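The complex is shown incomplete by one protein chain, all other protein chains being positioned as in the whole.
Order of writing sets the labels: A, B and C. Residues in every chain begin at 1.
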Amino acid sequence: SYGADGGISSRIYADFSIFKGKAALSAAPVLPTFSKAGSGYTKVDRRGVIMLTFRPAIGERKYDSEKKQLFALSVTEVGSFISLGPGDSCEFYHDPSIQSRDAGQVRKSLSVKPYTDGYFISLSVTNNILKTNERFTVPVTTAEFAVMRAAFNYALPHIMGWAQSTSPPTDGADRDVL
Amino acid sequence: SYGADGGISSRIYADFSIFKGKAALSAAPVLPTFSKAGSGYTKVDRRGVIMLTFRPAIGERKYDSEKKQLFALSVTEVGSFISLGPGDSCEFYHDPSIQSRDAGQVRKSLSVKPYTDGYFISLSVTNNILKTNERFTVPVTTAEFAVMRAAFNYALPHIMGWAQSTSPPTDGADRDVL
Amino acid sequence: SYGADGGISSRIYADFSIFKGKAALSAAPVLPTFSKAGSGYTKVDRRGVIMLTFRPAIGERKYDSEKKQLFALSVTEVGSFISLGPGDSCEFYHDPSIQSRDAGQVRKSLSVKPYTDGYFISLSVTNNILKTNERFTVPVTTAEFAVMRAAFNYALPHIMGWAQSTSPPTDGADRDVL
Partner (left out) sequence: SYGADGGISSRIYADFSIFKGKAALSAAPVLPTFSKAGSGYTKVDRRGVIMLTFRPAIGERKYDSEKKQLFALSVTEVGSFISLGPGDSCEFYHDPSIQSRDAGQVRKSLSVKPYTDGYFISLSVTNNILKTNERFTVPVTTAEFAVMRAAFNYALPHIMGWAQSTSPPTDGADRDVL
């Protein structure tokens, strides 16, 4: 499995970060991976996501990366996010251990709820094994939410693989893949 | 006739699939083909489409590819699809044998109808030769529909050939086409 | 003056055409041209347009290219077009001989007016020298208009030169321009 360019995918890293009093929220696209299919073409192996990272504040504009928590928005969850109307809210539930023997032990929920000047984006992580319960809430202004919406909308065909499937192959792709 | 890159078009395949209880629906862009015009430039030979594929369920998350039915959304039908407002519906009719001696014998109709949390997308295929009548209905949630709308909107200039005509030619295009 | 790829611009030609009973309307992006500026970089020499072409019908799905009339939508006119709300209309006036001795002799006006299922797009050309007055009206359905809106929105940063200025230079650009 490899990136659409035939090598390691996404050599450039760019996120969008929002630094608030109690926590920071970063968002970055993670591209799909691809694999060869029998008949000579390449297909999506694993869909991409928009990775959300929450870090708790430990001082003025200092955030603790050791205590970060991740939430990977799927393609359909991104669709839900970018189609939120004014006053709408949404909530997603993930079990990072699904289909393993620890299924149900860790439960993550992400909620997006409107307030007067934007949305509260909250992540709650309940870990029954470690007996921990963490919660992060980041107030996202209307302007910041507009950036997220536009950036997620842009990223959507890239994490689905449609941007790659509709573009002519680059030299790199020719060389490494075919 | 060849792809915009001067070789086989779209070496990477990516679809968007929705798996529901009675049927699965997949959508994927099919790029236009191009041919040389007299005066040295390349023009669209056959416009692209968004190909919809329906497969009936034959078990839990198992779908029968042998019994799949296709519906190729044209550029204008994609325009209709992405401009559906809340509560709107649309319906398209295709005759796959048009302009052949079997014209009128097979009739496909695709309908998009709103329900409380999204749209029902249904394909009905009536085949007078085989005396068959098949119908697939897939409930598409608002979030899934938002993904389709954003992805179709992205794909539109690519299936029209505008994305190819506004991009600088790649090396591949230089080599093979000119 | 040359294209952004350092060679002839836009080697691939793709339009969007609507064939109706009395006339056909085609739209295609025309990319900007670029020229070297003193300090080593390249700048837009002439902005691009969306070229509209009208052809009168001379039989069933036959249109007379000899009698075609053109109207080049500027960047700002495209902005007006894509921001038309339901029920809105707009009208643009061009003088193809502006700043020549024939200024004012030919007058073109393009109007976009709503009807129940879409917009009428009309071109009127009054030529005082040839004593002619031509008028084309094409009924554009809501779905066709949605395609035009999405395609024009896509093309806008390309005809402005922003798509070229925000993309990494291709090999072609390196070789020919710098």
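In this text, contacts are C-beta pairs under 8 Å (C-beta built on N, C-alpha and C of every residue); 3 or more make two chains touch, one makes a residue touch a chain.
On a predicted model such as this, the values are computed, not experimentally measured, just so you know.
*Asks:* If the full complex is used, which shown chains touch the chain that is missing here?
*Replies:* A, C
*Asks:* For the chain left out of this view, which of A:Leu31, A:Val49 or A:Val138 touches it?
*Replies:* A:Leu31
*Asks:* Among the options C:Ser26, C:Ser80, C:Thr126 or C:Thr142, which residue touches the chain absent from this view?
*Replies:* Residue touching the absent chain, from the options given: C:Ser80.
*Asks:* Tell me where the left-out chain touches chain C, residue by residue.
*Replies:* On the side of chain C, residues 4, 32, 34, 37, 41-44, 75-80, 82-83, 153, 156-157, 160-166, 168-171, 173-174, 177-178 touch the unshown chain.
*Asks:* So that we can see where the missing chain sits, which residues of chain A does it touch?
*Replies:* 3-5, 7, 10-14, 16, 28-29, 31, 141-147, 150-151, 154-155, 158, 163-164, 170-173
Following the convention adopted for this analysis, only the chains that are shown with their structure count from here on.
*Asks:* Through what angle, to the nearest 5 degrees, does chain A rotate to match chain C on its C-alpha atoms?
*Replies:* Angle of the fitting rotation, chain A to chain C: 180 degrees.
*Asks:* Could you please state the distance in Å, as a whole number, between where the Cα atoms of chain B are centred and where those of chain C are centred?
*Replies:* Result: the chain centres lie 28 Å from each other.
*Asks:* What whole-Å value do you get for the distance between chain A and chain C if each is reduced to the mean of its CA atoms?
*Replies:* Comparing mean C-alpha positions, chain C is 39 Å from chain A.
*Asks:* Using the touch definition from the top, which residues of chain B touch two or more other chains?
*Replies:* Answer for chain B, listing residues that touch two or more other chains: 4, 163-164, 170-171, 173.
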